[in-house]
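Here is the structure we will look at.
In this view, the complex is presented without one of its protein chains, the others remaining in place.
A, B and C label the chains in the order they appear, each numbered from 1.
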Amino acid sequence: MSDLRNKFSKWMENNFCGEYECLRGRATPGDEDAFPGLRLKWEREMGAAGWIGIGWPTEFGGKGATLDEIVGFNEEYASHGGPGRAGHIGETLLAPTIIAFGTDQQKARYLPGIKAGKEFWCQGYSEPNAGSDLSNIKTKASLENNQWVINGQKIWTSLAMDSDYIFVVARAAEGSKGRQGLVFLLVKLDQPGIEIRPIKQMSGTAEFNEVFFDGAVCSNEDIIGGVGDGWKIAMALLGFERGASTLGQQMTFADEFRQIVDLAKANGSAKNPLIRQRIAKSYAGLKIMRFTALRTLEAAEKGDTTKEGYISKIFWSSWHRELGELAMDVMGKEAEILKNGEYNKLQKLFLFSRSDTIYGGTNQIQRNIIAERALGMPKEPRGGGTVMKG
Amino acid sequence: MSDLRNKFSKWMENNFCGEYECLRGRATPGDEDAFPGLRLKWEREMGAAGWIGIGWPTEFGGKGATLDEIVGFNEEYASHGGPGRAGHIGETLLAPTIIAFGTDQQKARYLPGIKAGKEFWCQGYSEPNAGSDLSNIKTKASLENNQWVINGQKIWTSLAMDSDYIFVVARAAEGSKGRQGLVFLLVKLDQPGIEIRPIKQMSGTAEFNEVFFDGAVCSNEDIIGGVGDGWKIAMALLGFERGASTLGQQMTFADEFRQIVDLAKANGSAKNPLIRQRIAKSYAGLKIMRFTALRTLEAAEKGDTTKEGYISKIFWSSWHRELGELAMDVMGKEAEILKNGEYNKLQKLFLFSRSDTIYGGTNQIQRNIIAERALGMPKEPRGGGTVMKG
Amino acid sequence: MAYPFSSDHEMIREVLSDFLQNWYENGKGPERIYQSGKSFDENIWSRFAEDLGMAGVAISEDFGGGGLDDLGRVVVMEELGASLCAIPFLTTGGEVVDIISKIAKNQFKEEYLQKIAKGKIKGIFCPGHLSEEKKCINSANADTADFILISRLKNKIIEVVCLKVGTPGLEINSKKTIDPTRSFSDVDWSQVSDRDFLPIGTAEINFFTDIISQSQISLAAECVGGAQKCLDMTLEYTSQRVQFGRPIASFQAIKHRCADMFILIETARSAVYAAAVATKDKKTESSLIAKAYATEAFFKVAGDAIQLHGGIGFTWEYPLHLFFKRSRANRSMFGMPSEDYKLLADNIFGDKP
Partner (left out) sequence: MAYPFSSDHEMIREVLSDFLQNWYENGKGPERIYQSGKSFDENIWSRFAEDLGMAGVAISEDFGGGGLDDLGRVVVMEELGASLCAIPFLTTGGEVVDIISKIAKNQFKEEYLQKIAKGKIKGIFCPGHLSEEKKCINSANADTADFILISRLKNKIIEVVCLKVGTPGLEINSKKTIDPTRSFSDVDWSQVSDRDFLPIGTAEINFFTDIISQSQISLAAECVGGAQKCLDMTLEYTSQRVQFGRPIASFQAIKHRCADMFILIETARSAVYAAAVATKDKKTESSLIAKAYATEAFFKVAGDAIQLHGGIGFTWEYPLHLFFKRSRANRSMFGMPSEDYKLLADNIFGDKP
């Protein structure tokens, strides 16, 4: 075990306890609205101890941790039952983007708040009419008196209620189309021109939000890159998503899987040969997901871009959705019943996992991406068909 | 049991015996090259006894049998183990087309030969570059001295080696495109301008053929409809495919299914719960296939056109392909081994059934047809994408 | 629609579809139900029974019913499925009507069937003869029942008795389920005094096999109706939703998925209709097949519909999740499909491993 891993393991042992006990294994996707206040406090705890941004270069306060160390860090976090990370969008997506493309001023202004676990970020990409088509963005930003004034609407923004800032991709140039004329803005959420409305999902919880911009503003110093660079920056940020954080997610999955195995043993489903096959296949899928992530990460560390990274989203989301169905079938006669009138963890898993194959690019979009980018097949024609309604 | 069914049952008992014994359950798809000579003799036997064309109107020598009677007839035929019908293309596809669209002269010339089981027909639709796109036909027919001269190539023509005639869809009008300018020709196979080459399939057998036309001819009296009617006639003929004959095919499937069940009992696979689930699902599929066919047929008899008819091909072919996989898994350790160096019946089923989801319109084409015709979804755009090679 | 329906069936379908879709109101109907905390809408039940005469669709005309066959019930269940309207027709208009019609004495029969036909009373049936315990778990619609029919084994003959709700000792505990539009309850009659059971009649085991078949067909029909509605919603949504400059219905991935949904629905429909018109010797098997196949089909179709709707599909405000939840609940009613297929395999192989 690496030194860093070792240290972190001990720290978790000594600090993830007491009042934080109730967060154990919570606040994972599908449960992100659990204990909002305490989760943020826990982030500050992590930040104060220097456990946020360990992979950042030391000049920005990081530890410059290697891939192996980051993998180890995530495994320790998960194996100690650490809750879903409220700060992960800032830490793993925005911070690397600022480090790569931001001004010195932006680095000085925003990185410390993320590192300290005190400032939280959410993502303003999707729009009601853009959906999986990011280039169809309609939210507008216009420069007036050295301030960007923003009007429009974002949707499927997770963690918006807990966040202090949102990064927004908006259309800066009047009349521009597609990937042109976009701008990448850093916007404070707590201002008059912004309204956040949670979207209640079929699981009864509300991880996602609509964010309405009605004359919201940010300074001209708060755009990353220039006008017209929005697309490039937005895509680069998504590139950081293929990071070690997927391994953390997999630890959550492993935890869910283990619960299902335990339940199957307890209630006798484990005797059913059909259930056994599905459990075994699910287990194989979990292992293969990990193998694939490590393959991508280690290749990236060698400086190689490999194509199997494209399959990550569709593979984990499909696997997770099937896990949800398996969980229900393992529950057996109890599957339908709401004890205390509420969905239990596995029922939530079943319901929430239906959204996994949709948000962040549907499975259909993922297959397009794989076919076009990994396999070089012809692009989908834009337009065509009969448009019946705009 | 209806009178006709009763009579036919007795006739089968008395006549499907002796030298015909070896045909029992043979010559089904995937085995159509079995006993070519004897099969044709058997057809003449059927014809002489008046069992061909029982559903035709009495004025053309038919019995005007009702749907129930035709269903009963097919069931009796299959339950007596009657072989695949070498004459079915003439009897169930071409004859109804001639009756509906042919001239009196054509009726007099062609129906008796079909009815007697003496003249056999095959179908000249597909072409190497048209595939599932029938409107892209390139075979040309030009009228010279009251004769049509045909040049081009057809492919995936089943039973061509056993046939006397072929009906051909060709392009009559120079420069016409798509559905326009086609002509539907009745062509004798035994002439200098025609060459037939069998296509060996992965099952080692050769049910399909290529048919080459190099100045082959037919009289101007041997076209059905006029020049430009080819598309309409060709489509009408395909419409007759949704006939009672699918029920006969299902009896063959039932026979294969039963063999697999017997084998599972004999070799102990029946103890495997996974095999049991698949057997049960296969059985349910077989029943549902029948229910669906009857629903379509009975609605058609009432004069209603129903949409579920569109699913027939994709459902039976997918079911049959799965049956092939099931057959192999039931065979267990013997599945790979060729006794006497030859594929046994179930191995042939496994291999041949891979073509079921391809010939006569691939599953992909079937889904297009269902989406566009049954569900009214937008049509696939023609063209687009980058053509890399013609 | 055509085969196998008569013009009577067609008429029922038309009337019911209007009535129930009007109630459904793009999901507002079911939403009102679960917001109310009740498991169904008394008012709708009354109108369904009295105005439309549907509660007794399968009751003999002699007792004020519609006098229709199993197919009539199939039509009703399809339309109930398409609207998620969980009025207790599956129970009251189904097995309860059949049991009373076929084995009750004249006086009881007349009184109860007439009241059911008018929507005045509702009942459920607990197949007590299947177990030693005097209770029934996850019984649908029990919380709104006025009386309960219970079967019990007595000297190799099965006796049916009736308990009025309110009888001392009778416990009905309703539970919340994953499907907020239909109630499940546990019914326990172990503490009821012997003299409170009113004997109704007796029958042989085969009779109850047929009762189960009828319920399976009804459940399967509800699934077909629900699945069809999911496909309809998907076709509507995808024809209007524009992405990459095209309605998404023009993308082949969407078209093919809808085609697969159609295949599942139409084959499930065939199975249900065939079971409804099956002759006695084929009833048990065809009902089992219809139930196993249609419940699976509904679950698959509802899940696919959510996928094809994208983001809106998994929100609470859009009613698709209610169909998905109903489909999951139906999939486990009267046993899971894998158990049905196990039974079917036992019959095919003629053994039980």
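The rule is simple: a contact is a pair of C-beta atoms (placed from the backbone, for glycine too) under 8 Å apart; a residue touches a chain by one contact, two chains touch by 3 or more.
Keep in mind the model is a prediction, meaning the values are calculated, not measured.
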Chain not shown: contacting residue from A:Ala173, A:Ala299 or A:Ile337: A:Ala299
In subunit B, positions touching the absent partner: 126, 129, 131-133, 136, 155-156, 199-202, 204, 274, 328-329, 333, 335-338, 341, 343, 347, 350-351, 354-355, 357-359, 362-364, 367, 380, 382-390
Residues of subunit A (touch criterion as defined above) contacting the omitted chain: 261, 264-265, 270-271, 273, 276-277, 279-281, 283-284, 287-288, 291-292, 294-295, 298-299, 302, 304, 306-308, 311, 314-315, 364, 366-368, 370-372, 374-378, 380-381
Interface with the unshown chain - residue positions in subunit C: 251-253, 256
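We adopt the following convention: only the chains that are shown with their structure count from here on.
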Chain centre separation (subunit A, subunit B; CA means) in Å: 53
Between subunit C and subunit B, distance of the C-alpha-averaged centres to the nearest whole Å: 41
Subunit B residues counted as touching two or more neighbouring chains: 273, 277, 378, 381
Residues of subunit C engaged with two or more neighbouring chains: 239, 247, 249-250, 254, 338
